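Rather than the whole complex, this shows some of its chains in their spots.
Think of it as A, B, C and D in the order they're written, each chain with its own count starting at 1.
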Amino acid sequence: MWLWFAKLGSPKWFYELSTKWLPWLTAAMVLTLGVATIWALLYLPPDYQQGYTSRILVVHVAVAGTSLAFFPLMAVAGTITLVWKMKLADMVAKNAAALGAWFSFITLATGSLWGSVSWGTWWEWSDSRLVSMLFQFFLLLGVVSLRSALEDSEKAAKACALLSIVGCINVVVIKYSVEWWNTLHQPASPVSMESGSANGPEFWIATALMILGVYLFLSVSLILSTRNEILQRERKALWVQELLADTKSGRG
Amino acid sequence: MDSTALNKPSTWSAFALTLKRDLLIAFKRKNDIVNPFMFFVIVVSLFPLAISPEPTKLAEIAAGVIWIAVLLSAMLSMDSLFRADFEDGSLEMLLLSPHPLFFLVLAKNIAHWIVSGLPVVIASPLLAYMLKLPGDSYLTLLLSLLIGTPTLSLIGSIAVALTVGLGSRGLILAVITLPFSVPVLIFGTLAVQSSAAGLPAGGYLALMLAILAGSLSLAPLTSAAALRISVS
Amino acid sequence: MTDTSFQHTPDNSPLFEVCNLRCERDERLLFSALSFAINPGSALQIAGSNGSGKTTLLRIICGLNDGFEGQIRWRGFDRSEQSEAFAADLLYLGHRVGVNKVLSPLENLRWSAGLQVKVSEAELMKALSDVGLRGFEESPCYTLSAGQQQRVSLARLRLSPATLWVLDEPFTTLDVDAVARLEQTLADHAEKGGAVIVTTHHKLELPKLQRLTLG
Amino acid sequence: MDLISGIQFDSFAEFLDMGGYSFNVWAVYGLFVVFITVNLYVPVLRRKSLIRDLKRRQTLAEQAHGAEVNSAGRHKLEEAEGNS
């Protein structure tokens, strides 16, 4: 167990393993995303209420669901950073924060685009998922901002780890308090997400496939940026120097 | 066992010493006391200018405006917590002292709240009057602020401890902590709004007390950990 | 204070010991396989060119920096197991002097010394006049010159019950007089059974002085 | 599996129109594509520039102070002269 952990902590080990896995993951990602997109766009039958716009939901639901994974992921990575001082965990956490902000943003954007069809408004404060996603976005940007503010990279790693753990709890707290606030304010328009669309099984299969694809995309993107981070931080290590000597300029 | 241990001050006296020192510094600087208060007053008085001077409209927004102004003033006043100590090296002394950091951080937090939070709370009824807050809700406003502002300070102190090395951190502090204070803001305004509408507000206040209790035990611990990170 | 005022270590292991220390910053190796021990009554000067890692080493010694590998032992035990006892017996003065600008030297010292030991007002005043701040006890520290502020922090040395003193360039900004007095203070401390670790670019003259050169 | 008859649209124009909601649907998919390509392509670009930069530094270091690098991290412990 400890040996395995120590090994996983080694950026070199991760770099080499990911070199092997990356092509397969990328292929799987392209395949699932491709199939899911084509299916959703071409084959999904129109919803009886909203017509073809349920195509939006396929993307929205997939991205929204995945974006909820970031704070738990960062909190776990943060714990590993703080307790075991594992550099790799921090490299993942660093890139996860920025990617998570992207995911939250796309959730907000796709949600708005869907809202403009189904509710007739792009933004509505009286929905707890919207508001709490907005604040998750802010919290993630806060982590990114803290990282860029702190100059010393070791300090930044630990500070962001702590903030991610505290933030993880807070995302939950915000969600419940906003939900409660909304039930008290009794939304004027019929603005519940659960209310509407009775979507068929095809919709859910396409969505499931899309979720899988988005998760694969998340891992590929995270791995790619983590590898860069490894090269950057370990640039003085012998194995990186050797690796550089082997690669042609700009390729590899 | 040894003379060192005999002569060592108790944790309690270190707590008191730190509290006294921080209050002394604040009273010498005066700015730490006056500014949060002034900021609060000025921000509140911008709203009638920017939105509308009509009493009915003001009454509708009064609770929210006061709470937001309190929130901002609390967050921004945090900037002075730990800053001077970090810059002059006293923070290293605090970390290397033979007492549990939890209590020393708590002492600094309490001193800071007394100095920057309390005056704002005391001034709030006056500003509530200027914004025509409905009459029944003054007590609730006062109570909710009395419970809410220490919570905000405690939350803020974590962020302060994380960013203690930064030169200008007023904004980043606000950016990090404002999302965290959303629950306090929501319950605080709900309490005031519901008592303005003649409904009971005790439930919200109880909830806020629970949040306060939670942060009172967890926040100094987290701040202490954050300080250790920042000073290293 | 006599020799007995300092706690003795079990089974004659050194007061403070560092084994096989290694530290990298920004992937630049500062030192590796660094080992030394220091005993009551002795002094260690850490020398080295700019950027060789002196400050970093001192901060590691005190426990302010944990970016290192290796063991640090205090009176024979691992330092992390003894952190409270270690803190009670350590005095660190860093690059930044730990002097609040709005407080007076007296108020500063009351707090900084008071965290570690119970002191009376008379002792505080005596310590301040010993470092040559008589007449400045009640002026706010922002009106003091750079060297005078450094002296406020040095007053702590005269009150602290700590055995191990860790001083980072304590001679900067001091005038010739104050330098001599500080050297005397360090020698006295060592003589009474204390231990001193100090960095300076200045040529130290102390009895039983070891010198560790980094870089 | 009939891949052709399963398609919900009779013409390409109809496909583009998406039942009248073309802006929303295509904006979502457009965003989605941008989102994915940016977050894959940026790391790839960064990798290229990083490798170029690291190689440049490597050669610089070799030329300028190859020998100095090895001298880092040494230290020396001695008794100071003139002790009693």
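In this text, a residue touches a chain if its C-beta (ideal position, glycine included) is under 8 Å from a C-beta of that chain, and two chains touch if they have at least 3 such contacts.
Only a predicted model underlies this, so the values are computations on that prediction, with no experimental measurement involved.
The complete complex stored in this file has its protein chains present as A x1, B x2, C x2, D x1.
Keep in mind that, in the parts below, only the chains that are shown with their structure count from here on.
Interface comparison, A-D versus A-B: the higher count of C-beta contacts falls to A-D.
The distance from the centre of chain A to the centre of chain B, with each centre set as the mean of the Cα atoms, comes to 33 Å.
Our note on geometry: chain A versus chain C, Cα centroid distance of 48 Å, whole angstroms.
Residue positions of chain C touching 2 or more other chains, listed in rising order: 28, 67.
Across the assembly, chain D contributes no residue that touches 2 or more other chains. By the touch criterion stated above, chain D contacts chain C in their complex at residues 72-80, 82-84. Contact residues of chain A toward chain C in the complex are 153-154, 233-237. Residues 4-7, 59, 62-67, 84-85, 87-90, 92, 94-103, 107, 110-112, 114-118, 140, 161-163 of chain C are the ones that touch chain B when the two sit in their complex.
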